[in-house]
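Questions regarding the structure given below will be posed in turn.
Missing here: one protein chain of the complex. Every other protein chain is in place.
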Amino acid sequence: MTATSDPTQLSELAARATDNRVNLDFETEGMTLNMGPQHPATHGTLRIVARLDGEQVVSAEPIPGYMHRGYEKLTEVRSYPQINTLVNRIDWLGSFANEVPFILAAERLMGVEAPPRAQWIRTILFELSRIANISLFLGDYGLQLGGMTAGFYAFRDREHVLNQIEAATGGRFHPNYDRIGGLKDDLPKGWIANTHNAMDKILAFCDEMDDLLIGNEIFQSRTRGIGVIPADIALSYGLSGANLRASGVDWDLRRDSCPPGLVYDQVDWKVWTHPDGDCFGRTWVRFQETREAALIVKQLLDTIPSGPVMAKVPRIIKVPEGEAYVETENPLGAMGYYIVSKGDLVPFRVKIRSASFNNISVVPWVARGAYVPDLISILGSLYFILGDIDR
Amino acid sequence: MTLLLASFDPPYWLSTLIKVLVISAVVPTTALILGMVFLFKVMSWMQSRLGPQEAGPRGTLQLLADGVKFLQKEDIAPNGADLFIFKIAPLVVLMSTLLLYVALPASAHLVISDLDVGVFYVMAVSSLSVLGVLMAGWASANKYSLMGGLRAAGQLIAYELPMVLAVLGVVIQAGTLSLNGIVFAQADGSIFGWDAIGNPYILTQFVGFAIFLAAVQAELTQPPFDMPVAESEIVSGYQVEYTGFRFLIFFLAEFATAFVFAGVASILFLGGWAVPWLDTSSDWYYVLGPIVLFAKVMLVSFLIFWIRFTYPRFREDQLQSFAWKFLIPLALVNIVVTAVLKVVL
Amino acid sequence: MPKVPGLVKGLGVTFGEMVKTLKDGPQTTLYPHEREVPTPRARGVISLHEENCTACMLCARECPDWCIFIEAHKYLAPPRREGGKPRQKNALDRFDIDFSLCMYCGICVEVCPFEALFWSPEHEYSEVHIADLLHDKSRLGQWMQTVPEFEAYEAGSEAKVKKVPRN
Partner (left out) sequence: MSQLSSADTTTETPAEDEAPVEVDERRQAVLDELTRRLGADAVVGSHIEPGYDLWVRVTREAWPEAAVAAKAMGYTFFDFLSAIDWLPSPFGRDMDAQEDLLGDPAPAKEPQPIVQGHAGGETRFQLLARLYSISAGMGVLFKADLPDDDLSVGTWSETFLGANWHERETHEMFGITFVGHPNLIKLYLPTDFQGYPLRKDFPLLARRVRPWPGIVDVEPMPGGDDSEGDGE
């Protein structure tokens, strides 16, 4: 069984798909619904082939790859600063959060450590991109379940966070601000004050969402007890982030094994978990994390040390030979980079461990027996970004 | 002025012609006004934005622009579609809406035909749209629209029952089926002797009013009951394959039905075109009737659209169990209580 | 006080939002009539200060998208001091940036050793034909006026504020 397009494998799969006798006692005929690459509920181009018995999903198979840009092949011919611009396009909602683990892995290989002020600003921007990412989830999840207004509130209040990221880094979505050994530039005047009231707006947004969505009985009836993922299944599939914490696993990379470049130990904050592991649990954990992130940013803003933003690093970066793997708690889950370097300008191999890839591989397991509307709420609650899956 | 109107007694064919012209003018304009005010303006205000501003003064002619846009779009039918049924499905839905306007009284004499079985007729005709929706869903040879059509069939039938039972309470209290009769009953009635504002049935029949509103929300397939057109799941359900003026007819039918159901609700529960301090027989109602009715309709439809913009949608089975297990028993209890009180008082 | 059911609070939120929008205006800006001023550091378009450019080709080499095209030739410049040898200098013939390929990452601006490239927050230069997005040397020069002064830094930072060469 070596040939990739092995005819027996494919024909057996095709036979299974066409075997329409789904429900023998009712003699009903199954329907294969193709929630194609272009569908409002898949955040981008994910295709789900669902075999239905009436409205009940017999089997749902997500098919990624419509947005595969071949990042790991591109990293073989790009230097470190160029990969940095490439990498913040993986999870384009929380884009600064993609650069951080890559830069930390390169810093560990080079044995360089960013000055404290740079680490502070890096952690602040890390949490700002988390808010930008997850606040859109809250609005978008309401949109997918029918509550249109939540979506508009999310976009409205997220705008303040994006403006702050643009004021500091120059790019709203693709900051390209993190450098090996520190940051590209320091903060502009008045940035801290503006970020403070941006955070107040986010906290007000959280209260509004609490009334409009989380507390809404219809929303709860659509999400409680649906798409339950027990802890051991979540661990064995490698689910991470809010999806894992919603199944009751108290694990957060920012607290348990925080890489040296971030300053989460200087802030007192709480890791939120939820026992049920259902769609509501995941939404609830992310909702609390947004509020927690806003409080973290406010604390960090008040305690920024002064000092340089860039350590002594040669202009042309040649990372010494070696391998390193750094994983951080990104908005979507645990994201990590395994960099193999042979001492040149260009890394030899970069394995990108993205959170949504594992988060979506659980769909065939969790979607069995769900209704079509539940499939949408399960997909929405797992909260994946297409660039994260397809890399 | 009143003499002129009273003596104006046109032959039968002329009066039908006038009535047809009035209806074909009233239905699109009311749908446009309702769509414009609520779908564009009120929804945008609720979402901290201003809505369309470019077309017409402050964006008021936007729906007209959309209408023209739809008209000049190509009318596509999917090749696997059952063409004849595919083409007449929107007309069936629009027909049920037009028939509803026939019985809607804007004042004592301004009504197309004052049926004495008005309520019975309205309830019967409003279930016609189910056929149109099912035809659209089935004929467009598209899995998504098939699911949309079947969901619509299940939902619309399930919510016919609570609507009829809710209206039954009003009919028992008014003692008549004719819509104008109910308006007169509300105007002259009194709540335990105190008849300063007559007896709008919303005060005594508030349970019936709540059930009627929920049923209307479901008839119009609006959130929280918008499974048939769940745009994030089955991409606007049975309307998925429709383009051009057929989609415009669906759009028109949806808002015209919203207007007429809000009209029926305001007549049954808010005293219709009558205003408490003006006696129902005065001739002022030739002018005042439609305005009062329009104001009450706007109030009721604000309630309908307000719920539409706020709530997520029920799942299919939750929606059905809400109708069968909650609304219908409640409506039956309401009827029993009304009947007992009617006899006792 | 019994807990107000979520359904009613939801209605309250939307109604309150409607009142707020009517009272003190929407949160959105009506684009063609009102314009939103981007932050001074926004990366809108790259502008070229031609006097500083010595055609060292670093930006063209470092660009990940391969969208900077440079052609230059050498010429003999008059010696600085009289009697000195004529110096060889580079003259820029062509410096094009293809903004249909550019991903606005800013590596070229950062890597330029002679401070010839600057960011300007200008972003309304969309074209009908994609070929017109290839800005040539003169067009990039025109963007220089739209480059804002560098902002002062936040308190506690040790970075020095750079100057934009205006002439």
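Letters A, B and C mark the chains in the order given here, with residues in each chain numbered from 1 onward.
Methods note: a residue touches a chain if its C-beta (ideal position, glycine included) is under 8 Å from a C-beta of that chain, and two chains touch if they have at least 3 such contacts.
As the structure is a prediction and not an experimental result, all values here were calculated from the model.
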| item | value |
| --- | --- |
| Which displayed chains the hidden chain touches across the whole complex | A, C |
| Contacting the left-out chain in the complete assembly, out of A:44, A:64, A:147 or A:215 | A:64 |
| Residue, one of A:31, A:49 or A:346, that touches the chain absent here | A:346 |
| Touch with the omitted chain, as defined above, among A:357, A:371 or A:384 | A:357 |
| In subunit C, positions touching the absent partner | 54-55, 57, 60-63, 66-76, 85, 87-90 |
| For subunit A, the residues touching the chain missing from this view | 1-2, 4-6, 9-10, 13, 64-65, 68, 70, 72-74, 76-77, 79, 108-109, 111, 113, 232-233, 235-240, 249, 251, 256-257, 260, 320-325, 327, 334, 336, 338, 340, 342, 344-346, 348-349, 351, 353, 357-358, 361-362, 365, 390 |
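Everything that follows uses one rule, which is that only the chains that are shown with their structure count from here on.
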| item | value |
| --- | --- |
| Farthest-lying chain, centroid of Cα atoms versus that of subunit B | C |
| Inter-chain centre distance, subunit B versus subunit C - centres from mean C-alpha coordinates, in Å | 55 |
| Centroid spacing, where centroids are CA-atom means, of subunit A and subunit C in whole angstrom | 29 |
| Chain centre separation in whole Å, for subunit B relative to subunit A (CA means) | 45 |
| Contacts with 2+ other chains: residues of subunit A | 149, 153, 156, 212-213, 216, 218-219 |
| Sites on subunit C at which at least two other chains make contact | 7, 10, 13-14, 17, 27-28 |
| Residues of subunit B that touch subunit C when the two form their complex | 42, 44-50, 53, 306-307, 309-311 |
| Of subunit A, residues touching subunit C in the complex | 78-79, 81-82, 85-86, 117, 149, 153, 156, 159, 163, 166-171, 174, 176, 184-192, 208, 211-220, 304-309 |
| Residue ranges of subunit B touching subunit A (in the complex, touch as defined) | 43, 46-49, 143-144, 147, 223-224, 226-227, 230-235, 309-318 |
